[in-house]
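Below is one structure, written out as structure tokens; the observations come after it.
All protein chains but one are shown at their positions in the complex.
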Amino acid sequence: MNYFVIVDVTLREGIADPEGATIERALPALGFTGVTNVHAAKSFRFEVEATSESAALEKANSLGERLLSNPVIENAVARLAPGNRA
Amino acid sequence: MNYFVIVDVTLREGIADPEGATIERALPALGFTGVTNVHAAKSFRFEVEATSESAALEKANSLGERLLSNPVIENAVARLAPGNRA
Amino acid sequence: MNSPVEPLHRALGLTDSELGDIRGVLARDPNALELALYGVMWSEHCSYKSSRIHLKRLPTKAEHVLVGPGENAGVIDAGDGIAVAIRIESHNHPSAIEPYQGAATGVGGILRDVFTMGARPLVVMDPLFFGELDDARQRWLVEGVVSGISGYGNSVGVPTVGGELTFDTCYASNPLVNVLCAGALPVERLVLGVASGVGNLAVLLGSTTGRDGIGGVSVLASAGFAGDDGAASLDDAKRPSVQVGDPYEEKRLIEACLELLDRGLVVGIQDLGGAGIVCATSETAARGGVGMDVDVSAIPLREPGMAPYEIMTSESQERMLAIITPENWSAVEALCAKWEVRASVIGRVVAPVVLEDGRSVGMLRVRDGFDGEVLAEVPASSLADEAPLYDRPRRRPEDLDDIRDDDPSLDEPVGSPNDDLLDLLIDPAWVYRQYDSQLFLNTVVGPGRDAALLRLAGPGLPASQRGFAISTDSNPRWCALDPRVGIALTIAESVANLACVGASAKAVVNCLNFGNPEHPEVMWQLSETVDGMSEACDALGLPVIGGNVSLYNESGGNDIDPTPVVGLLGIVDQLVAPPPGWAWRDGDTVVLVGEREAPGERTFPLGGSRWATLRGRRGGRISDFDPSRIVPVIDFVVGEVASVCAARASDVSAVHDVGGGGLAVALSEMAASTALGVLIEPSITHAELFSEFPGRFVMATSDFEAFEARAGSVRLTRLGTVGGGRLVIGALIDLSVEQIVTRRSGALEAALNALG
Partner (left out) sequence: MKRFGVVIFPGSNCEYDAALGVTQLGAEAEFVWHSDTDLSRFDGIILPGGFAHGDYLRPGALARFSPVMKAVAHFALEGGPVLGICNGFQVLTEAGLLAGALQKNRGLTFLSHDTTLIVASTRSVLTSEATIGQELVVPINHFSGAYTCDDATYESLVANEQVILRYRDNPNGSRGDVAGICNETRNVVGLMPHPERAMSTLLGSADGLVLMSSFVSAGIAVG
């Protein structure tokens, strides 16, 4: 069966996030106040063939760790797509 | 009050996604089979000051459309961070 | 919307009379698919229907021209068995909608034009035009466009070595993004986009075909923006036309195509640009006088459920069409597999059909399966070459005389010339720092100087000591006041730019960016421009070997100023040492080379100058074009600089042409590049400080007597001696070099970071 999963790749604690910082700096000029702590992240959405939800998540987590993230600076966590749809 | 929100920026339907396609093409060689329909997306996580959840989401959605995405090729949708935490 | 249903042909951008022409060609009513094919192929963008009768007047011949206009790129013989291909194109409207992708796909498109000819793309240049930066949307456009060019060009691996950067309110709703590419090839590898050999196969290489860019040429490129805020309020219906570029696919496509050509595996090759498959198949068939059967079901799709008209007209990027013999198919397939490039047989070359009247006509047939149903059948040449040509009404703008009479040349200087000069200084480094300008180890002079200069070398080329130089130039301020003389002066300035790096000009390509051709004033500007370009090219002995026309650059009914952009290609015979550059040395004599005064009514015209425009004075007169005064000066400068490039001993330490901003800006730029100032001795008037007209150079020499002796009858004016930390010009200018450097290097970033 096919499961739709999402792997979120975020920067590890303590690793600089120039993209988030740049956006945060630009906000006041664009009239956005009260927005802080901005972090940029990536996510990957795909369909995975597996026999169960947990097998699908396991496969996605392994893909996340081995390929989709660089463990030196990033964390990867898989979740099922809401409603199991793309 | 501060809410933790996530804005997911995905490519619109029908817009080419060379990154997703390239990753998908590479997978079999890495030993990952049964993974299809790969799409790359971005997400932005931040804290927003607002009087209610819905006001926070509205603010985040507006930021998503005006700054974090180009609506011509991308969709931006805000959601509350799980557990309302960063 | 509930307006009465629009007839299909009009929805496709065809007029009622064009529908009549199509009926005449086919001797029947076209079906919907056929109409769609004509809709894109007869669009202004593809057919040049408003401009073609004018473009015919351009001089295109010279002994060294191997391929002139009409092919994907112009090609000249550069010597030593090496040919250089060059082309320039616009990607204006797509960039207004999605600046990153619009600019990126502009780069991708122009590269394909060049490697289609068998040339390896070696350089890109990017003339850019935006509104003033005091507006957030303009800054978004600039950042998007520049990062799009950077993102695509760097990744695909072609250095971007120069361009132009113009800010003017007339582009606020309609920015211009032009992209030039030049490449080189061994002369014998030259190939043309021709289909021949009945039974040969048409192979589609590269990306899958999706719905992106459908109708791009007819919907986006061949109509203006209706709202006066340009693309900002563009209706959603036009938006699916945005294409996304994939430089990685393009890089593999370049390598695969060049290897196919090297190994002699293709008969002809053609890029897919505007109007996609229909354009490539009908053009190659028309050039070869043959027919072509295209199987829509054989085209690899990215999305399910695409209709034949979508497949035939999609502008999905990174695709090429190769014509090959059936025997070579397996070799082609294997080569493409190595580069991970998709290859599919989508068409067959077929014999022309002989009509009752004895004429033979190559038909483009769209079929569902090679032996399946014929979905469309039209003469290939009727699509490619036989769009109706329009001689649209032309009218000289009625207010032009009044505008010209409002001449700032005679204005009393107001305020402080020091401040004016500082306001004119801008270093585009923020732009070109984002471009890899050095790839292939050829770049001797990169962006930021008068012209780019490169070694004529590259993978697969015969050895040579030659160099090639490129300059892109435009001056919409001049052209608004007098399009005919304005473009002639622009070309002269471009030749002067090449001279600064020791190159003699060999060929011109142009991109004619104009407003709505249905406005008679715009057609007058276009026609005048073509005449001015012809006059200048004749006088300077330059062939025009290619170009592109971009019309409908308007929004809310307002046309942009006429913006013809030229790209000039020059050759240096021996390039073994770098040219002098701008860095003069302490104690050198600074000389103005060339006539001090402009020919014509005004000695020091300020009409169309950057100084006047900055003060909101947009009227006035520009200099006359007098090649007899310019040519000897340029010849002298080319000789002096080429001698340095050949590593011969020389007393010349610096050279720079007097361009935008006039003499004051030229001197400031030179001072900034060495941190050494100069005290200018002759008395210089306010108008002479800022007046702009070509044919003048600032040079520095360590031996003025020797320099003077070589100059012969070329007029020299001793300006002063290099030294100290200030630029002082009479009572008008007194600035520290430090101040000049700071203002110049920070101007663009300061404007881009401006709040609001």
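Think of it as A, B and C in the order they're written, each chain with its own count starting at 1.
Definition applied: contacts are C-beta pairs under 8 Å (C-beta built on N, C-alpha and C of every residue); 3 or more make two chains touch, one makes a residue touch a chain.
Fair warning: this is a prediction, and the values are worked out from it, not measured in the lab.
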| item | value |
| --- | --- |
| Partners of the unshown chain among those that are drawn | A, B, C |
| Hidden-chain contact residue, picked from the options C:L185, C:V444 or C:L551 | C:V444 |
| Of C:S47, C:T116, C:S150 or C:Q739, the one touching the omitted chain in the full complex | C:S150 |
| Residues belonging to chain B that touch the chain removed from view | 18-19, 22-23, 26, 29-30, 40 |
| Footprint left on chain A by the chain that the document does not show | 14-16, 18-19, 22, 67-68, 70, 72-73 |
| Residue numbers in chain C that touch the chain omitted from display | 147, 150-151, 154-157, 246-249, 251-252, 338-340, 432-444, 455, 458-459, 575-578 |
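Just so we're on the same page, only the chains that are shown with their structure count from here on.
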| item | value |
| --- | --- |
| Separation of chain A from chain C, taking each centre as the mean of its C-alpha atoms, in whole Å | 41 |
| Centroid spacing, where centroids are CA-atom means, of chain B and chain C in whole angstrom | 37 |
| Residue numbers of chain B (touch at least two other chains) | none |
| Contacts with 2+ other chains: residues of chain C | none |
| Complex contacts: residues of chain B adjacent to chain A | 2, 8, 10, 20, 23-24, 27, 30, 32-50, 59, 63, 66-68, 86 |
| In the complex, chain C residues that touch chain B | 97-98, 100-101, 207, 210-212, 239-240, 242-246, 248-249, 302-303, 316-317, 340 |
| Of all residues in chain B, those that touch chain C in their complex | 14-18, 22, 25, 70, 72-73 |
